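Remarks on the structure that follows.
A selection of the complex's chains, in situ.
Each chain gets a letter, A and B, in the order it is written, and its residues are counted from 1.
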Amino acid sequence: MKYIIAAIKPYKLDEVRDALTAIGVRGMMVSEVKGFGSQSGHTEIYRGAEYAVNFVPKLKVEIAVPEALADDVVDAIRKVAKTNKIGDGKIFVLDLQEALRVRTGETGEDAL
Amino acid sequence: MSRNTSQRKMIMRVLAGAGFLAGIASVPAAAQETVQVMDKGDVAWMMIATILVLFMIVPGLALFYGGLVRTKNMLSVLMQCTMIAAMVMVIWVVYGYSMAFGGGTGAYWGGLGKVFLAGVTPDSMAATFTDGVVIPEYLFIAFQMTFAAITPALIVGAFAERIKFSAVMLFSALWVTVVYFPVAHMVWDASGLIFNIGALDFAGGTVVHINAGIAALIGALMIGPRIGYGRDMMAPHSMTLTLVGAGILWVGWFGFNAGSNLEANGGATLAMINTFTATAGAILAWAGLEAVLRGKASMLGAASGMISGLVAVTPAAGSIGPVGAIVLGAIASGVCYYFVAVVKARFDYDDSLDVFGIHGIGGIVGAIGTGIFTSPALGGMGGEDFSIASQVVIQAKAVGITVIWCAIGSAVLFKLVDLVLGLRVDVEAERLGLDVSSHGESAYHS
């Protein structure tokens, strides 16, 4: 199984979710993160005080998937999240050793 | 000083009220002959009424609207309300007051006799509804100034979250000049076009709400919907602030409505109680309809009903009875609900904060309703010879003139501003949010 972590542009979330459910993903977790990368931030000034906001708001999507689905998931996110503008985000794939569904006690791919 | 106003006098007062400034021009002349009395009770009341209308703008309206937008556009809304108000106050002193109430006897404007408030001193007095009773002209100027300041600020709800800041400022400056000042003169000045057809508009249903509502509709149509409209989540970022704003609007609206009486007397208290009961009826109606039709009454529904009721009772506050006000408020609220939740969805425009749906529609229902509920048969203060039918026709005419004047004026001005500055920010700026892109700030940090 794989544990996929993706950083995406916030307004792409609904599309990403739709694309993933379409290929059979049944769960995920989404959180707000401050992203740092090539996309530059902006400057804010409050009276005399100037602050460089170097971080850009992104959403982090985490999806545990069966081995077989991993590539499709990466592809799906990639297609949908892409706008060809800087800051489109990245996808990271980690190895997932075990999964468990609390309610039923199911483990492994059944739990996903 | 004991009161003996008959119902007949009351309706006359109301009619006079619609053009309450009639007397100002003639004051200097009249002063020679009749004794003018300034009562400190009136001055105290009108000062507080004026302050209450400012309270409606900042923070009232600013919060009501601001709560309804997404976090990233919060400050842009607060900024637009604040800056428009400040700019219109300066314009008002420079030429706005003169255009509306400058003493000229044209049907469409008051001339330039009082630019820079020429000739006004702390001793200058303005007439009220009652013969011989006056208030300081500075007070009248300040009171009316707040009306002029809030009206263009109402419009910004229509194109929130996408308009250029410079465009909204330029549009507002032009709009008060071409639309607001003339319509105020037409409705409230004794020489004004709409005043002279006999329309009842106690506190500005046409001048403020219909005017703002129509301009908003035109604006929403010409500027186009927000990116992602109908697809992305655009829920209010803080319903709490929206309720705070609505509550402040209700509180401040007593300045608007009971203040339009210009005196602290029985007439003002009638306007006050109506501003309570119409609003209460409207809140119950909207929430009740939602409870029945959707199964859940929403807080935004209650707040929306509150504003609908306040808008509808604005022209009517001085001439209907408190029970009639409950009914009028409830009807207006129901119509606005139907418009906003059903009709609007059928069309494809994005009046983001429902300025047309609430101020425009509510204003029209209120204007017509004033022609109905003023009838003594319905508990109103109209005289024995009051005819619902003929008054409704007059009210409809007043609405018609306002709608046409405002629609044409607004459309031309939006076009003009579009050519000069462009109306919308670019796509990236809209995505990023106006707070950062237009003002270089964020509303919240930790």
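By definition in this document, a residue touches a chain if its C-beta (ideal position, glycine included) is under 8 Å from a C-beta of that chain, and two chains touch if they have at least 3 such contacts.
Quick caveat: nothing in here was measured; it's all calculated off a predicted structure.
Undergrad: Since just one copy per chain kind is on show, how would you write the full make-up of the complex?
TA: A x3, B x3
In this text, only the chains that are shown with their structure count from here on.
Undergrad: Could you give the separation in Å between the centres of chain A and chain B, each centre being the mean of its C-alpha atoms?
TA: Computed value for the inter-centroid distance: 47 Å.
Undergrad: Of all residues in chain B, which touch chain A in the complex?
TA: Spelled out, the residues of chain B in touch with chain A are 228, 231-233, 431-432, 436, 440-442.
Undergrad: Give the list of chain A residues in touch with chain B in this complex.
TA: 11, 14, 42-46, 53
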